[in-house]
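Missing here: one protein chain of the complex. Every other protein chain is in place.
Per-chain residue numbering starts at 1, and chain names A and B are given in the order in which the chains are listed.
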Amino acid sequence: MLNAGIPMEAFLVVSTLMFFAGVYGFLTRRNLITILMSVELILNSVNINFLVFNRFLFPDKLQGHFFSLFIIAIAAAEAAVAIAIIINIYRHFNTINVEDVDKMRY
Amino acid sequence: MNLNSFLLMRHEIVLIAVALIILIAEIFTSEQNKGRIRGLAIILFALNTIIGFFPATTGTLFGGMFTTIPLHIVVKNILNIGTLIVLIQSNAWLKTEENSDKFPEFYVLLISTLVGMFYMISAGDFLMFYLGLELATIPLAALVAYDRFRSQSAEGGIKLILSSAFSSGIMLYGISMIYGMYGSIYFDMLSPAMAMNSLTILAFIFFFAGMAFKISLVPFHLWAADVYEGAPVNITSYLSVISKGAAVFILTVILFKVFPTISDLWQKVVWVIAVMTMTIGNLFAIRQQNLKRFIAFSSISQAGFFLLGVIGGNEMGMTAIVYYMLVYIFSNLGVFGVIAIISNKSGKENMDDYNGLYHTNPMLSLTMMLALFSLAGIPPVAGFFGKFFLFTAAAQKGFYILVLIATINTIISLYYYLLIVKAMFINKSENPIPYFKSDFYTKLGLGICIAGLVIVGFASGIWETISKLAFGM
Partner (left out) sequence: MSGEFLILFFIVAVVLVGGAIIFSNYAAPTSENAVKHDPYECGIPTKGLTWLQFNVGYYLFAIIFLVFDVEIVFVFPWAVVMKDLGMSAFIEIVIFFFVLVLGLMYAWKKKALVWE
């Protein structure tokens, strides 16, 4: 069984690392696709959190599982719209580097 | 589960039906008949707005995931009216050549976001709330990037989708912590269990930061100005009015329902954020020359005023928020209606271009003036009462310093709203914007806004109705 082996904390360490890797990537990366990947990293770390809490702490209720299923589906929809807009940006600016996409400024 | 209980979701089901009918019409009509979809959409949506006012049953569905109470129905009807005005106002813009091949999508996407907001308002647990939130933001990003021949539009779209995805990621991380601690995502089960400990505080901060991103509160506001400027004018009006109003409402509901036991904490957070939002939004608004950016910053500072009702934390605050939402819809849509007409007809969006507008377009200028007075909170029009009730709600709880700061900010905002009025009525211009003849729909849209401003300002019954419903919750 899963319970006998790896402790819950180990999973949480992984998900926390993933979350902050995602935040770091979102703030420092310059390529729009990579930024999108960072966001997916954040969402997946949340998924791990939900599944782990569900599995270890509240195994009789499936709320965590539902939540992560919906997060997966919504992340896909988000990615689809974001990629469509990125294609459009590429057509306008000929680049997907955030530093060059700056028509509007304060 | 019998099918009758689905009637609880009547507002949502009717809206989904409208969106699907428009989509089917778009798929199956030939090119030359396509123009009729515009009329069909407005008629269907007007019907939906009317159906919304029929007496509705209240209760819960799906084991508590979905709840409706009378106050939710009031808010949904208010949002319906606002969206109807947006649809009417955008009719002239959708008729233009560049939109001829894609205007049905505008309706489908816009109505989808409204469905999302409705589910968000009626949410009884975090899952439904999250679903509604995403349904409300993802189509909005597509709408912001709607104008595919303008590069600013695409830039605004990517900024909206990335910052909203990031913020919902942060918010979800907070929700996952709450789930891990209390083992439930249902609002009703969470609120008695919630206790003040460090993990709860951390989870709350994550959650609040995510929500603050969506409402564009300072210091999470940086995306707002670019998105508002990049989007087509009609979408900007929708973003700044409908979507912001819905998000503020749901934030209030969650703060009351889920976090009442740590209200000492969130009142401090909201206090600081409200002061920063009002002040910084105002200070940036003064500097702007582009009117869309100007309204973007002014609506950031208006969100700060909404927070005065949130911090009140009682029925009075709730009523004030809903009432101010109604007022804000009419006033901001009035301003945006005028900006949209002028921007679509002449392509001018700067404040200097409005010099001498009164001499060429007296009706437009008067409409704009009334709406701006309402935003600023000058007595005869509705905006004054809206602000007054918000201030009262905060003062009742003893936040006198906050109310004082808010009053100072009102005076600052009065200054820059009057700048536009001065440009229109007093400043002379070499080449003023020529006279426009507006079509029926444009006049209707502005007419509803003006009528709303005057009626809401003078009819005290509206306040009492909302108040009664809010106290009943």
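Brief remarks on what is shown
Just so we're on the same page, contacts are C-beta pairs under 8 Å (C-beta built on N, C-alpha and C of every residue); 3 or more make two chains touch, one makes a residue touch a chain.
Since the structure is predicted, the reported quantities are computational estimates derived from the model, not experimental observations.
Taking the complete complex into account, A:A84 is the one of A:M37, A:L51 or A:A84 that touches the chain left out. Contacts to the hidden chain, counted on subunit A, fall at residues 6-7, 9-10, 13, 69, 72-73, 76-77, 79-80, 83-84, 87, 90.
Although one chain is not displayed, its contacts with subunit B can still be listed: residues 1, 3, 20, 23-24, 26-27.
Everything that follows uses one rule, which is that only the chains that are shown with their structure count from here on.
Centre-to-centre separation between subunit A and subunit B, using Cα means, comes to 27 Å. Those residues of subunit B that touch subunit A in the complex are listed here as 126-127, 130-131, 134, 138-139, 141-142, 145, 148, 151-152, 154-158, 161-162, 165-166, 169-170, 172-173, 175-177, 179-180, 183-185, 225-226, 229-230, 284. Taken together, the subunit A residues at the contact with subunit B in this complex read 19, 22-23, 26, 32, 35-36, 39, 42-43, 45-46, 49-50, 53, 57-58, 61, 63-64, 66-67, 70-71, 74, 77-78, 81-82, 84-86, 88-89, 92-93, 101-104, 106.
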